[in-house]
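Every protein chain except one is present and positioned as in the full complex.
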Amino acid sequence: MPRIQPDEVRTIAALARLRLSEPEIERMTHELDAILEYIDTVKNLDTGNTEPMTHAVPFDCPLRPDEPKPSLSVEEALQNAPRRHDAFFEVPRIVPGSGEGA
Amino acid sequence: MASPQVVGASIAELADGVRARKWKARELVESFLDRIHRLDGRLGCYLLVDADGARWRADQVDAAVAGGRDPGLLAGVPIGLKDIFVTRGLETTAGSKILRGFVPPYESTVSTRLAAAGAIALGKLNMDEFAMGSSNENSAFKPVRNPWDLERVPGGSSGGSAASVAASLCAGSLGTDTGGSIRQPASLCGVAGMKPTYGRVSRYGVIAFASSLDHPGPFGRTVEDVAALLEVIAGHDACDATSIPSPVGRYRQACAAGLAGLRVGVPEEYFQAGMDPEVEAAVRGAIDEIARAGAKLVPVSLPHTQYAVATYYLVCTAEASSNLARYDGVRYGHRTAEASSLEELYSKTRGEGFGVEPKRRIILGTYVLRSGYYEAYYGKALRVRRKIADDFRAAFSKCDVLATPTSPTAAFKLGERNADPLQMYLADIYTVAPALAGVPALSQGCGFTRANLPIGLQLIGPPLGEEAIFRVAGEYQRRTDWHKRLPKDPS
Partner (left out) sequence: MSVDRYEAVIGLEVHVHLASRSKIFSWSSTAFGEEPNSCTDPVCLGLPGALPVLNRAVVDAAVRLGLATCSHIRPRCRFARKHYFYPDLPKGFQISQYEEPLCEGGAVEFRVAGEARRVRLTRIHLEDDAGKNIHDDSGVSFVDFNRAGVPLVEIVSEPDMHSAEEAAEYMRALRTLVRTLGISDGNMEEGSLRCDANVSLRLRGAEKLGTKAELKNINSFKHVREAIEHEIRRQAAMLDRGEAVVQETRLWDPERGLSQSMRSKEHAHDYRYFPEPDLPPLAVDQDWIERARASLPELPENRYRRYVGGLGLSGQDAGVLISEREIADYFDAASKVCAAPAKKLANWIINEVLARVDDARALAAADLPVPPTALAELVDLIDKGTLSGKLGKEVFARMWQEGRRAGEIVASESVAVVSDAGLIEETCKKVVAANPDEVARYRGGQSKLLGFFVGKVMKEMGGKADPKSANEILRRLLG
């Protein structure tokens, strides 16, 4: 029984905003199935009392003084914009409320 | 003035010559630019050569020398930067089409430090796309070829960084290592490369692949070159919240400090089935040499090694799926030509811009982070990661440095492993565990196969144990001459 089906890959690709062709989906489903089977070996290990290791450094979050420093210039901020309008970045029309904006 | 012999030269020789006015930085730069011009068409190391910038900076160094000012430890030394370090005003792509044309308005901390020490960046080095790969075949632009055999891969993801040093297309270089991306190409190209302790070298301005695993680090022909570069780039950076605040070690001195009293651990799990016999013989020979040099060998065990590759691919894909979310065609990089909605802008831009390997990892990473799957995959991986780090902690209570192979095989042929990503992942077996634990590890040459392909020895230290590693590496190098062998220039 495969661990992952093409439909699930399609759903995940949509969540990741990644357009994949049908051959890509097929190939990826096949490869992911093998990878997931291998990855499942970690499930055999008992990690009951082990704390998750989220960071490889042992210290706490350093803190920065609240001192503003010079901004990028508007030109620097926009110099790589594929499309711009005056000093704005331009995107296709946003239907208000269409996103998941917090 | 003597004319500089740049092929096979060490960083110290070149910088000393500049400081002593034996040659000018400008001459060094011209020599390397000439080699790049003649040879890189066959090797594919550079994605971008900044000849004008390099000449300008060389002239600055020469002016400093002429004016009696200290040009720095790396005076006039031409180096290469993996194209994952952002460089102000110089296109930076991370080997991806999605960043083609991206000209950063800021500079990475480490490239700033190199420049301040007098090093001269010649250009940006080829790499696997977003540092994802072990063969450099995942570069969106062109493959890098191994200078020892042009039909073979240089390793990856820092393939350009390793091959350019091996082929003397720069005197030293910077790469990044997330699961082996410095050590494995160093091994396959017969140069030295180090992944320092996580947090020892700033990640600010290093394009992220997997944030909790990304380690910038140096390549050099000799371990002293690696030590010199590391002394310059290491150290606290207030722009990176995971940067370690403690002072930088004396790595160059450590290279000459000898092995007296040092215990070298040999983990049994790193010498098991699947390793090429030629590799095993060379690595065991190197360990014997280290013992002859005065180190005490200690058998140790890293019992969770078998889980390292699975754990690594869970952690790195999850973080990668997050780090690559910003490539959306709005602020920089590739943007699809036609998009009538936001939805289309995102999915087409990303579908067109990312290559196969980033796509695979984004999908896998998104899969494991989904609500309902997190604990079973990512959460589990973080717990196993702790156990792997604890393995190292326990081992380092018995020894100062671990000695292992870097890669189970020498360089393989282009295309040989492309068809099966899992097999490619499994070859990372010796390099991923130190990356998960965040401990420092270096690869240096320890022999050649019958086909004249380099073999690498990996030395692993405890957190901030770089000096212990350099003691072993320096002594081993002093007793051998693998580092003096040079590949023939491609015709």
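Going in written order, the chains are labelled A and B, and every chain counts its residues from 1.
One rule holds in what follows: a residue touches a chain if its C-beta (ideal position, glycine included) is under 8 Å from a C-beta of that chain, and two chains touch if they have at least 3 such contacts.
Since we're looking at a predicted model, the values are computed, not measured.
Engineer: Which candidate, B:Pro4, B:Pro78, B:Gly179 or B:Gly205, sits in contact with the chain we can't see?
Structural biologist: Considering all chains, including the one not shown, the answer is B:Gly205.
Engineer: In the whole complex, not just what's shown, which of B:Phe32, B:Tyr270, B:Tyr307 or B:Tyr378 touches the removed chain?
Structural biologist: Only one of B:Phe32, B:Tyr270, B:Tyr307 or B:Tyr378 touches the chain omitted from view, namely B:Tyr378.
Engineer: Go through chain A and note every residue touching the omitted chain.
Structural biologist: 14-15, 17, 52, 54-55, 57, 59-69, 71-72, 74, 77-78, 85-94, 96-102
Engineer: At which residues does chain B meet the chain that is not included here?
Structural biologist: Against the missing chain, chain B presents residues 84-86, 92, 94, 99, 102, 104-106, 108, 203-208, 210-212, 238-242, 318-319, 321-322, 324-326, 328, 330-332, 342-343, 346, 366, 369-371, 374, 378.
Basically, only the chains that are shown with their structure count from here on.
Engineer: Quick one: report the Å distance separating chain A from chain B, using the average Cα coordinate of each chain.
Structural biologist: 24
Engineer: Okay, in this complex, where on chain A does chain B touch?
Structural biologist: Touch list, chain A to chain B: 4, 8-9, 12-20, 24, 28, 31-32, 34-36, 38-43, 45, 47, 50-59, 61-62, 64, 72, 76-77, 79-83, 89, 91-94, 98-99.
Engineer: Which residues of chain B touch chain A in their complex?
Structural biologist: Per the touch definition, chain B meets chain A at residues 101-103, 105-106, 198-199, 212-213, 238, 241-245, 304, 306-307, 309-311, 313-314, 321, 325, 328-335, 339-348, 350-352, 354, 359-360, 362-364, 366-367, 370, 376-377, 379-387, 389, 421-422, 425, 436-438, 463.
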